[in-house]
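Yeah, one chain of the complex is gone here, protein chain that is, but the others are all in their spots.
Up next is chain A:
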């Protein structure tokens, strides 16, 4: 049998081991230890443990006392639960970790202690689970006999843990000054797009929240112990992995977690995702604004119809009739729009509705099904009303034998083309003074709709050809009147 190579076995042992002399200087350490502390053997050989990993706190004192006991008694000593931060990178960033340390003396021939062998087991995950399972109903005890009690704690808190895990509100437990996630409920994980956060710092797990003031708040809660509450706070958060951050609205609180001595050990995060509610409120606000806008615009139109009618009509009774007829035409167009959620109407319906009041046999309307947006609907309704009124008073519809045809189509450039042709009535004569009707026709077609108007006063009767470009009449996703 070959000679057993103990140095090699020491080196490949999976848990961290290191050997100190009586001055607490490193003699050797195995690979697992070097990996845990992130150093090379040459970095630590001959160096004092506390020079290399200074710790003036409670943990440092307990560690030192344990070594002293081993030296004094020559007997092994165990620290079941030791909080000891180590540098997690060459840049010196410290990370809080929990250890169980066993110190065994190595005696010389004379029976006195020559070395101390330390075996450490990283129990950070267990410690964090323990912290999570107790929060927020019991505080942590610094002297907890961790290993023995973890199982018991887990069993007795399993229900609480499950409650938190599945609660509709989100919960997370952060530990230490760097805010390492030790627990995150299902809803919290949904909030952050299912990223694995436990075991990572907030800054590493959710890099997009840097610069949004939240880590600074956590620092304050951790260092000053104050409770932070926020309502409807706007946070840019990655909601699906690989996607850019999305605007998210949260109600949340940060509570300090204290141990039995009152020392803050972490931060308890709880909250609700309010994004949908906030968006619904915003949508409602937009709708109300839009309604206000439409009402005010309609009022302005009605006001203008009144003022225009009174200006252009001397006789009060005639003015009253003309005003009512125009308002009725406007109201009918509004009704058609409101039947279709104010998106659009069909040009055919618009024409038929405006002309339906007049003699059946005299009018023919024809054209394909074409949808026009809300703005063009109002404009065309008023225009068709003026044309029809004129036909009844002076044109083809003023005599029983007169005919009116209204045809519409879409040309190769998707222009909406409307042909209005009167026949069999009195000859059409261009008015000496431009009245309200022709001014409206001209302004609506060439101004408001940006199209072309070809208006002809002919012996056979009035004819009008309206060419309206697609940009002016095609239905848009959202039409703002």
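Note that in this section a residue touches a chain if its C-beta (ideal position, glycine included) is under 8 Å from a C-beta of that chain, and two chains touch if they have at least 3 such contacts; residues count from 1.
In the analysis below, contacts and distances are computed from a predicted model.
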Expected UniProt protein name for the omitted chain (select from "Chemotaxis protein CheW", "ABC transporter ATP-binding protein", "Response regulatory domain-containing protein" or "Iron(III) transport system permease protein") would be "Response regulatory domain-containing protein"
Residue touching the undisplayed chain, where the options are A:299, A:399 or A:430
A:299
Option touching the unshown chain, where A:382, A:416 or A:462 are the choices
A:382
Who touches the missing chain here, A:307, A:324 or A:356?
A:307
In the whole complex, what residues of chain A lie against the chain that is missing from view?
289, 292-297, 299-305, 307-308, 311, 375, 378-379, 382, 439-440, 443-444, 447-448, 450, 472, 476, 478-480
